[in-house]
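A single protein chain has been removed from this complex, and every other one stays in its place.
Order of writing sets the labels: A and B. Residues in every chain begin at 1.
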Amino acid sequence: MSIPRDSLLHPTVGDPSPPRVITELDYAGTERLTMNMGPQHPSAHGVFRAVLTLEGETVVAVDAVLGYLHRCHEKLAETLTYVQYPTIASKTDYVAAMTSELAYVMAAERIGAIDVPKRAQYLRVLVAELQRIASHCLWLGTWCMDMGGALGGGATIFLYCIREREVVLDLFEALVGARLLYGFHQMGGVRYDLPAGWVAQCRAATDLIEARILEYESMLEDNDFFMMRTQGVGVISREVAETVGISGPLLRGSGVAYDIRQAAPYSSYEDFTFSVPSQPAGDCFARYRVRMDEFRQSIRIVRQIVDGLPEGPISSRPGVKSVVQVRIPKGEAYARVEGPRGEVGCYLIADGGPKPYRMKWRGASFSNLAVLPHIIPGHKVADVVAIMGSVDPVFGEVDR
Amino acid sequence: MTTDEARAELGTLLGVPPEGTGAAIGVTVPCDRWTEAATFARHSLGCGFFSFLTVVDWKTEGLEVIARVENLDALFSLTMKTRLEPGLTTCPSIMAVYRGADWMEREAFDMFGVVFEGHPDLRRILLPDDWVGHPLLKSYAVDTPYPPYR
Partner (left out) sequence: MTPLPPLAVAAIAGFILLNAVVGMVTYVTLLERKFAARMQSRIGPYRVGPHGLLQPIADAVKLMLKEDLVPRAADRRIFNLAPVIFLIPCLLIFATIPFAPGLGVADLNIGVLFFLAVSSMEIVGLFMAGWGSNNKYALISAMRAVNQIISYDLPFIFAAMVPVLLTGSMRLSDIAAAQHGLWFIFYPVIGQLAFLAFVIASVAAENRVPFDILEAESELVAGFRVEYSGMKFALIQLGEYAHVLGTSCLTALLFLGAWSGPGPAWLGPVWFLLKAILIFLLLTWVRWSFVRIRVDQILAISWKLLLPLTLLLVIATAAVVVWRP
């Protein structure tokens, strides 16, 4: 398994050979060490195994072993109806469940030409942006913890960010009843409406988070150690970024100002004014800056929504009584959503029945993670965690 | 390169006008012209962004490989499809054109058994190496027992 990318040694196609450990001695006498950053690891962001080939402190090859969280969502979707699956869809990107559900529901609505009322569209945007804020809080906390250790400065920022994330999760709990995995989206609209007092709580939450983001930025950016760890580390060039297919803050951190919310607006995003941050440098610090700016843009969108939420129904087909009631005519569509990690897409092929014929889940983290073997070789071991944290994978999306 | 120019050029290359409406262009490509179409999309149409590659099992009609690429500047997308003959499970690899096809093709091999010729390291990616069978094929039942996982 531990085969360097550019090596001529490779198994014949389809040959399930057992993992081989390679310890080479090249003519200079330096020994290469194969080290496992195993599935159980304090900074694996979930279950992920990276087999690193080291020469001293420098990584010369990375082989990523995935699949520890594989539940075959794509086969599962063929067995569940269009009404049953959206709740399960949130388990792909479980940190940003709202955007995950939205992709599937939008794909089905696109094939069936189902309208979504304006209020429902605005609510979808509202929860998506709040979810982006919560997800970025978790990203910042875990990334700093990876770089600083669970018993060090990183843990301090981690606890502060988790405290902020709780504020948003309280909002979701008041709205949906769940904190992490919701069943909020359904075909034709959303399932729940805002309870009384929610808007005031939301305004207070955004004000609080905006003030705290300033604190974290100054705490990190005034710290030379943080700058040393993140600047110049993990540079992704624009060409590698595009051909590998990374998206979201990774792509925008490499100088491409592409955001699905503005390039191909969905769910009334064209009604809101917000800017798309991008940074040219392509290193970890650039991606950090992009996400910090996204915090602010999300807060801006949330404020626009709560100031101008239209009245109306929250779903164009409320009261679905049986799970096979919703049938989508024959057709296919690809719906994509700008999730916190990038382009989350659902390619759906419907055949007229209550269940899809084929569903392909384009997970943002799967494509994002594919960039690791291209950028890590040449860096030190300590940079591997910094880069992985800035890539921000969620393994529910990678393995599905 | 605008969307209309891309449509015109694709029509010239393949001899049939492409499908799809608006900024979403769709083409069906014969299997032997798969890599050529991908190279054309990347270098002539400016579609540098690789979105995904997947396979659909149409049972008796064979497998179909679908790849989607996008042009981020002109904001159009191109979905390329190629139908493999019933019973055929090989397809040329476009990994040399788009790096992202690496893991996508490995996943297609893992789930459908499609062998991509030219891929240097085609092994299972999501399932364990000793798994037998390709789960996303329609012939693979959902409740196939596989100790000790099921």
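The rule we apply is simple: a residue touches a chain if its C-beta (ideal position, glycine included) is under 8 Å from a C-beta of that chain, and two chains touch if they have at least 3 such contacts.
Model, not experiment: these values are computed from the prediction.
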Taking the complete complex into account, which shown chains does the hidden chain touch?
A
Which is it among A:N223, A:S237 or A:S275 that touches the chain not included here?
A:N223
Given A:L33, A:A200 or A:L214, the one touching the chain that is not displayed
A:L33
Out of A:M98, A:I260, A:V384 or A:V398, which is the one that touches the chain we can't see?
A:V384
Across A:A155, A:A174, A:V199 or A:L309, the one contacting the chain not displayed is A:A155
Where chain A meets the chain that is not shown, the residues are 33, 35, 37, 41-43, 57, 144-156, 159-160, 163, 219, 223, 225-226, 228-229, 380-385
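Note that in this section only the chains that are shown with their structure count from here on.
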Averaged-CA centre spacing for the pair chain B and chain A, given as whole angstrom:
23
Of chain A, residues touching chain B in the complex
3, 10-11, 13-18, 66-67, 70, 72, 74-75, 78-79, 239-240, 242-245, 256, 258, 263-264, 334, 343, 345, 347, 349, 357-358, 360, 362, 366-367, 370, 374, 399-400
Chain A partner contacts - residues on chain B that touch it in the complex:
23-24, 42, 48-52, 54, 56-57, 66, 68, 72, 75, 79, 97-100, 102-103, 109, 111, 115, 119-130, 135-136, 142
